[in-house]
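Let me begin by presenting the structure, written as structure tokens, before commenting on it.
Apart from one protein chain that is not included, each protein chain of the complex appears where it belongs.
Order of writing sets the labels: A and B. Residues in every chain begin at 1.
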Amino acid sequence: MEKEKSFLLGVFEDEDVLLHSIKDVRSTGVKIHEVFSPFPVHGLDEALGYKRSRLPIAAFLFGMMGTSLALFMMYWMNGYDWPMIIGGKPYSPLPTFIPITFEATVLISSFGMVTTFLLVCNLKPYGKPRIFDIRSTDDKHVMTVDLVVNNKRSVEELSKILKDSGASEIIRKDFN
Amino acid sequence: MSDNNKKYWKGLEQLSNDTEFIKNADREFSEFLPIDESGNTSGETGRRDFLKFMGFGIAAASLAACEAPVKKAIPYLNKPEEIDPSVANFYASTYTDGGEYCSILVKTREGRPIKIEGNALSGITKGGTSARVQASVLSLYDKERLQGPLANKNKTSWDALDQKILAELQNISSRGGQIRIVSNTIISPSTKNAIAAFASKYPGTQLVQYDPNSSYALIEANRLSFGSAVVPSFDFGKANTVVSFGADFLGTWISEIEYNKQYSKTRKLGPNKKEMSRHYHFESILSLTGSNADYRTPIKPSQEGLVVAQLYNLLSAKAGRTSISTAKTEVKYLTEAANDLWNSRGKSLVVSGSKDVSVQILINAINDLLGNYGSTIDITNPSFQKQGSDLAMFNLIKEASAGQVNAVIFYNCNPVYDHPKGKDLEASLSKVSLKISTSPRLDETANIVNYVAPDHHYLESWNDAEPKRGFYSLGQPAISPLFKTRQTQESLLRWSGNAESYYDFVRNFWKTNLFPKQSTHTDFDIFWDRSLHDGVFEVPSVAGTQPSFGGDLAYAANSINKNYKPASPEIELVLYEKVGIGTGSQANNPWLQEFPDPISKATWDNYFAVSKSLSDKLDVKQGDLLKVTVKGKEPVTLPVLVQPGAQKETISVAIGYGRTSAGKVANNVGANVYPWAVVDSNGTISFNITEGISAEKVSGSRPLAQTQTHETFMGRESIIQETILSKYKQNPQSGRYFPQISTSEGKKRPEDLTMWNVHKYNNHHWMMAIDLNSCTGCSACVISCQAENNIPVVGREEVLRRREMHWLRIDRYYSSDADLKDDATFKELEIASENPQIVFQPMLCQQCNNAPCETVCPVNATTHSTEGLNQMAYNRCIGTRYCANNCPYKVRRFNWFKYHDNKQFSDVNISMNDQLGKMVLNPDVTVRSRGVMEKCSFCVQRIQEGKLTAKKEGRRPIDGEIVTACASACPSDAIVFGDINDPESAVFKLLETEVAERAYNVIGEINTRPNIYYLTKIRNKEEAKA
Partner (left out) sequence: MQVTSAIREPLVTGGKSVNDVTNDICRRVEEKPTKLWFIAFGISLITLAFGTYCLYRTWWDGIGMWGLNKTVGWAWDITNFVWWVGIGHAGTLISAILLLFRQKWRTSINRAAEAMTIFAVLCAASFVLMHMGRPWVAHWALPLPNNYGDLWVNFKSPLVWDVFAISTYLSVSLVFWYLGLVPDFATIRDRATNKFSKFFYGTLSLGWIGSAKHWQRYESVSLILAGLSTPLVLSVHTIVSMDFATSVIPGWHTTIFPPYFVAGAIFSGFAMVLTLMLVVRKVYKLENYITIEHIEMMNIIIIVTGSIVGIAYITEFFIAWYSGVEYEQYAFINRMTGPYYWAYWSMMTCNVLSPQLLWIKKIRTSIVATFILSIVVNIGMWFERFVIIVTSLHRDYLPSSWAMFFPSFYDIGDYIFSFGLFFTLFFLFAKYFPVINMAEIKAIIKSSSSQKGKK
């Protein structure tokens, strides 16, 4: 994070304007550092050219884990570790194991996935986030441009590009 | 009887009969146990205390399972040779309560009697028991028994008491004063001897025997008819036709256990026995016996005499004898009865519970007419179980109130409470200077005497009995006396200046009188030990010809015409004795108070049982309060019970309730109706009140704590399967119901439809067969189960909430008129017939092999054993009650509260709430804690014990060695238990054939595969007409 010290913030009022501006800005070859919005804007990730998230895969794997764990647990406990005659049924009848298998699958897959999500997004209690502009959680969309990364262009140039693309205001923000 | 295989020798010396042993035979163990707190170094006291501590210790230990700390566990210092910890000893003994008799085996653990079993060696009770016999063991540990002698209500010592009494007696007899010993029937020859000894010392002494529910009329009738004032011995086993006029011989009449045995023999059916007796019953109330009858006719008490006379006339017509002239009365089935009786002459029996001498004379005449004397009735070998003379007691009261009696000794009787003239007696006693009671508790009579010399409980005493001529029975103590009580016979000996112990006295009596009667043993000691071991000694009955009938029929006819009317619209009243509470002598026994009456299923109360029509007329519902007034007597207010089968205009109410001084349990439960009994000019007591009765509804109600509130079985054939004899003969499967389930491949038997292949039970597989035809509903099994399995008593309030804990219940179903209709609605099926057929169905855990309860338990607390048992692990149970909900038989019981060591229940559940009561607990069975489920375990503790014994001897258990408590208690052998994998076992032999004939599972269609089979109920009657 060392080099990212100073940023140029473009503040947008409206998500549609934002989406257009992103196209324009990127077409000029300026590298957009990140966009912050108070709510999910559809098409934002495509506009920024982000790849699809791989969380679904994680969810699936965790799900499979749940299924096999549950089945193993039940077969081992009721069928192998201490078999008992219950209601004249076999020691481990599969049909009666289905409900729990399902529940365990859901439980482990959802918890696994959410945990992964929190980890990859580095979300945690007492996390000290780097807030560019607090209005970005209220009603403003904030596009940040890293001055270090885009050092070929001057600050004025960048702010002009943002302004033209429709930013309502331009702010310079330095972290130290 | 598993107990037959057990050895009762009190050790080797008994066999080798060494002198030291004989000297100590009356003691629990012959060597001295150096435990001593009272500073008294005689073996006696030390051992007694020791035994008490032992009892407490084990009781506490048995409670450890419910997280109670183990208290007062005293280790053996040196082990008495016939007591092995955790191994039960059985002592043959004798239960007597007045004339009530049962030969028993007492099961003791570490010196504590904990269970009564029947003694199969007895020729009378043949191993059968009754509810009252089973419950008697709890009375031993009743802390409300007197703990020592009283002089004018103050504690005193025996020596002091003896001095005082001796002084007074001498003084009285020196003045030639009159002394009366009042008692219920005494069937103990030695006791009679002791009394004789007393009488010889004090010449003015007379023995007055009376019975709360006497057979005086029967005795009188026999005196007038045959010149011998006795109760003959009846043999229902020989009778093909039984006709009873209100004699409840399976419930409360004279010797019910004996009769149950005989009767059930004639009701058994099987591939090789397709005949059964036919039983007609004419009565005013619905009695246990009546509910077993094939034909039952309700008659009014005021008709009874005429109906009997009618029967006599019908028979005399057949016999071509002169009939007697009495008003004609037609009642249903009387003609049929006459025909059947005539056709089975000599193999029939007519009995009557009537307390009217002339009626009994007619009964004798009828039996004489039928030639039953010598076959079903034996008067030369009479029964001694009812000797009470109403007249004697009547005279006593007269003399006493006339001040002609100077001393009265009440020997274990309570006339102030249980005699109709109790109040007069109480008043007259003020004129008697010396009043002594030997009652073991401070009862209504003991309350008003000068001296109380409390007797032992019978389990603490030596005694003998002769219930029937030639049938002798020996009673030995199974525990040293718990309190400072003294056996009455011993008291009498003391007071007659005889220092001999009663043990020696009995022994000498047997030596002089019984030893000569036999020839097997030449040495008395061996004979004595033999008798002690067997508990009984029986001499062949005297053949002798029966005396010929010489009754005065004209006299009888006259008095009958005078006292009975063919029909009257008047309300009449009948007092009767209940199977559980009896005459009230054991009223303070909570097991009996919570014992569901076999017919009404009511507990904890007596009540006015009235017919539906009468209840409508009086505008009362079940539980409403009814005030009944008998002319010239105190009115009584009790709740109403609507009783199907009761005679239309007859109210019936049970004696034995309304005790005022019996103890916490019994006091003020119900009302005392003895005073209502009619006493005529020559003292004869009658329980039928036919005049001056008025009944009116009073405000308020008292719900009756019934364990079953629904009366019919709703025509559900998969629960009750019954048929009639004629059909059974044609097709043994008659009455069976075969449910079928439609599938894609047509109809299938439920047992053929299963997802799983069933588990095999290869080693043992315990099964039970219950014959609905033999079961008379006497409910001895219920109490036996309660005693064996430490089942708590929960009290009236909880029973009202339908929370009784009995593991085994007897379901009683009335037939409904709608049963015969095909298009009967459910509402119609719910209504019992006016005079219903009754079926009793013992219902306990069915030990299903496909148990619904097991499947649903979340924690595996109830699982199936490899021997087919449905097991309950109390300590694993978390109490979701799902198993109970899912039990189709509703036999699971939940511990709603903590029933042990809990003030809330200490008054009723005495066997778990005080140190003394806890001595009755069976140490082999856990006392359940609150919040867990419990249920019948097929007496798994007995199964395990049996298997262990067999294992130690390196063999398989023998059939009969392992028996459940219910099966062993049953007086009619309706319950057969055993290992179906053992081809020698009775249950195997029975089911082998019956599975194809009468045996069925209850609710077979849900395919729970129970381990209990029921055999269809078969009635010996003609096709019922709708």
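Here, a residue touches a chain if its C-beta (ideal position, glycine included) is under 8 Å from a C-beta of that chain, and two chains touch if they have at least 3 such contacts.
Model, not experiment: these values are computed from the prediction.
Just so you know, the chain we are not showing touches A, B across the whole complex. Only one of B:771, B:811 or B:994 touches the absent chain when the whole complex is considered: B:811.
In the full complex, subunit A touches the omitted chain through residues 14-16, 34-41, 44-45, 48, 50, 52-53, 55-56, 59, 73-74, 77-78, 81-82, 84, 86-87, 89, 92-93, 96-97, 99-100, 102-104, 106-107, 109-111, 113-114, 117-118, 120-132, 134-139. For subunit B, the residues touching the absent chain in the complete assembly are 708-710, 712-714, 716, 719, 798, 801-804, 809, 811-813, 826-827, 841, 843, 852, 855-860, 876-882, 884-886, 888-890, 892-898, 930-933, 1002-1003, 1005-1006, 1008.
Rule of thumb we're sticking to: only the chains that are shown with their structure count from here on.
Centre-to-centre separation of subunit A and subunit B, using mean CA positions: 81 Å. By the touch criterion given at the top, residues 84-90, 93, 95 of subunit A touch subunit B in their complex.
Within the complex formed with subunit A, the residues of subunit B that make contact are 754-759, 848-855, 860, 863-866, 1009.
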